[in-house]
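The other protein chains are all here in position, but one chain of the complex has been omitted.
When the chains are written out, they are named A and B in that same order, and each has its own residue count from 1.
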Amino acid sequence: MRKKISIFLVGVLLLVTALTGCSSAKPEAASGAESTNGSEAASGAETTPAAPAKDTLIVATGYDAKSLDPHATNDVASSNIMEQIYDTLVVLNSSNEVVGSLAEKFEVIDELTYKFYLKKGVKFHNGEELKAADVAYTFKRATSPIGGSIAHIVGDIDPEGLEIVDDYTIIVRIKTPNSAFLPSLTHKGGGVILNEKAVEAAGDAYAMNPVGTGPFKFESWAKGDQIVLTRFDEYYGEKPSFSKMVIRAIPEATNRTIELESGGVDIAYDIATNDITRIEENKDLKIIRKMANSTTYFAFNTLKAPFDDIKVRQAIEYAIDTETIVQAVWRGVGAPAVGPVPPNIKYFNNALGKPTYDVEKAKALLVEAGYPDGFTAKIWTNDKKARIDMCTIIQNQLAEIGIKTEIQVLEWGAYLEGIKNGDHEMFMVGWSTQTPDPDMSLYGPFHSSQKGKNNFSYYDNPKVDALLEEGRKLADSKERQAIYEELQTIIREEAPWIVMENSETVVGVRSNIEGFDPSPFGYHVLYNVTIK
Amino acid sequence: MNTVKQKKNKKKSIWLDVWRRLRKNKMAVGGLVIIILLFLTAIFADWIAPYSYESQDLLNMFQTPSFEHWFGTDEFGRDIFSRIVYGSRISLEVGFIAVGISLIIGGSIGAIAGYYGGRLENLLMRCMDVLLAIPEILLAIAIVAALGPSIANLMIAVGISSIPGYARLVRASVMSIREQEFIEAARAAGSSDFRIIVKHILPNCMAPIIVQATIGVAIAILTAAGLSFIGLGIQPPTPEWGSMLSGGRSYIRDYPHMTLFPGIAMMVTILALNLLGDGLRDALDPKLKN
Partner (left out) sequence: MLKYFARRILMLIPVILGVAFIVFFLLYITPGDPARIILGDQATEESVLQLREEMGLNDPFFVRFGKYAYNLVVNQDVGKSYVTKRPVWDEIMTVFPATLKLAGSSILLALLIGIPIGIISAIKQYSIFDNVTMLFALIGISMPVFWLGLLLILLFSVKLGWLPSSGYTTLNAMILPAVALGAQSIAIITRMTRSSMLEVIRMDYIRMARSKGQDENKVVFKHALGNALIPIITIAGLQFGRLLGGAVLTESIFSIPGIGRLMVESIKMRDFPVVQGGVLFVAISFSLVNLLVDLLYAYVDPRIKSQYK
């Protein structure tokens, strides 16, 4: 028996030393990582099934696509695939102007009527030629209940007003004047053109058998694992320099970096902050960063007391130190947000400045509002780690002014349902400006008609409504600019939202990959990349 | 009545025997000592922990172990040692309450099935078969999703998912005892069925139940930690070991101490429970040890 216990102790000791051994090796891992990385990469390259002669681009993303039917979903992971296989009528050029793509040119006939002249000889992946009928079919489908996910993007199109002039000319009418309409057609998802025959033939199976006109065509999809695309040889534009693309879903950021280092993937999306230096210091790898058009915000159900009181909302804004929070959670990635319109979107009002942190002022405002001792409330968030982390710090900061909070992490389904029912009090969520117009940044979250749908804070201000409607109608001008700047000012002032953070896209690529330029919309063009 | 009293005395001496045998098993005693220490830690957490489990220090994030912070700090600059100390509360609570739930429900079902037999038994045990056919972790995940995230719901989920094991065990024990003489005697004396089950049958089939429950606590702690590892059940800033592990997971390459210490805490706890469970089994069933 004596022997047994001593063996037990030795065993425990061994285990503990083995484990702490790993932890004490940590400082060297931080500084000496690059010295070991070379050999790591070399040995890793042998073990991976490695593509022969690098004719294949392998990309690691955090999420698998949901569906490749552009009308059935609106998530970045799906758009990322659709970007490679579908085309839109118009695209944005590098200076953010709308220019033709599948449409050779277009005319704005009046504020409700647009005419598109299609390129000739554009082939779908099933061999069909692109015709005006396909465009009409696509937009009809997009505006039917099938397109519920993208109704906020192309829902303005009047399905009765689609007029096929000839095989290569189509007139599209919208229901209300909206200068954000053309930019919305550039959305990969809402704006892409489908082939009528392919969609009808596939039925429900279309989501996994997409047919587009893009440079890559769909080959296979192992759910949750990877999607394989191959080059479409009859593509009307410039042909990609490689013939195969594999997009792997690797949910763990750490694993994506490890795979990038070992050469298992060529491009890894959404690099964790703590891996950035590691990649930058590795001569085989590089980091590419770009500010994205999405804003994380902390908001209130403005129907519920005490959040129906502007003073309470303002008090909370003063009590939250956004700068510190963003620094603590993102550690140098992204930036504290200024307003509900992201900095890359036109009419961004920089004059507002970041929210100020002033605990005394916050306390005074609470007293004014009649809550000298604070109150208790719930904070909702979904299960994104960064958001949970921000809420955890906010919880601490609100405790300083006497507001006791309980954080509840809900899955998206439960979260949405709770918002629709108005069960929420304070909550953290994000909003992406999915088309390059401030209308997309503001109309959904702040117009009273969108309450419970995109307007999660049930914000209702007739003046804001009027300005939003006016802004939609106007063509780009000084006047339009003034409207959007005023909107941002009012919203910051009334604080239905406290803007937290503008996110940044951080992508790791191997050094032999050239020409990769991330998009601020979160889904990136991969087909024009070259592999050296 | 006399025989019952004798029975009681005899029972006492049985438990004394068990304790004597258990005492000789150093591994089991080691396990018991660890568990007692854990309980003390949980009870006196406020005195033991140098910091509060939720107090943040954003200027001192990711500190490696030092005199000030024995186990270092996490991504909010919170003291990991303090969080582990408070975490023992959560784990023990979840473990014991979950087992309590499954023991009470599963035990009742098993006792009723075993005592009455016949159609009722058949029905109850088929229901248990149904539950048994769903892997515990999947069932627990579905229950947590349905009830919503909270520690209480986590306990319920883990508890329900392990009901069938206890039901089967208790039923088997009850069946082996119900035909014995002293039960007949009690029945003849006019005791109610409920009284017979609670007073006479259950105390006599405690041995396997205790063993199963001890190991069951270990399993419950593991399942609960697993659920919070994938982000179900525990809400921040609760210092649950599984969620601490999952929080540290993203930083494992730079700051492995964040995952090491909660992992060790969890492993030691479960090891201790298993050691004790093993020891109890040997002590309660002397035939196995020669």
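Here, contacts are C-beta pairs under 8 Å (C-beta built on N, C-alpha and C of every residue); 3 or more make two chains touch, one makes a residue touch a chain.
Keep in mind the model is a prediction, meaning the values are calculated, not measured.
Asker: Using the touch definition up top, pick the residue from B:L38, B:A218, B:I234 or B:A283 that touches the left-out chain.
Answerer: B:A218
Asker: Out of B:V85, B:L124 or B:I143, point to the residue that touches the absent chain in the complete complex.
Answerer: With B:V85, B:L124 or B:I143 as choices, the missing chain is touched by B:I143.
Asker: Would you indicate which residue among A:K131, A:H152 or A:R492 is in contact with the undisplayed chain?
Answerer: Checking the options A:K131, A:H152 or A:R492, the one contacting the hidden chain is A:H152.
Asker: Specify the residue from the set A:T73, A:T88, A:T405 or A:S503 that touches the hidden chain.
Answerer: Touches the omitted chain: A:T73.
Asker: Considering the whole complex, not just the chains shown, which residues of subunit B touch the missing one?
Answerer: 126-127, 129-131, 133-139, 141-143, 145-148, 218, 222, 225-226, 229-230, 242, 245-246, 249, 252-253, 256, 259, 263, 266-267, 270-271, 274-275, 278, 288, 290
Asker: Contacts of subunit A with the missing chain: which residues?
Answerer: On the side of subunit A, residues 3-4, 7-8, 11, 15, 19, 22, 25, 29, 36, 39-41, 43-44, 47-49, 64, 66-67, 69, 72-74, 145, 148-152, 155, 204-205, 207-208, 222-225, 248-252, 254-255, 258-259, 262, 264, 383, 411-414, 416-418, 420, 453-454 touch the unshown chain.
The definition used in the following text is that only the chains that are shown with their structure count from here on.
Asker: Where the centres are mean C-alpha positions, what is the separation of subunit A from subunit B, in Å?
Answerer: That pair's centroid distance is 43 Å.
Asker: Write out the stretch or stretches of subunit A touching subunit B in their complex.
Answerer: Subunit A residues touching subunit B: 1-2, 4-5, 8, 16, 19-20, 22-23, 26-27, 29-30, 252-254, 272, 274-275, 278, 324, 327-328, 383, 385, 388-389, 391-393, 395-396, 406-411, 414.
Asker: In the complex of these two chains, what residues of subunit B are touching subunit A?
Answerer: Interface residues on subunit B, with respect to subunit A: 24-27, 30, 54-56, 58, 61, 64-65, 75-76, 145, 148-149, 231, 235-237, 247, 249-257, 260, 263-264.
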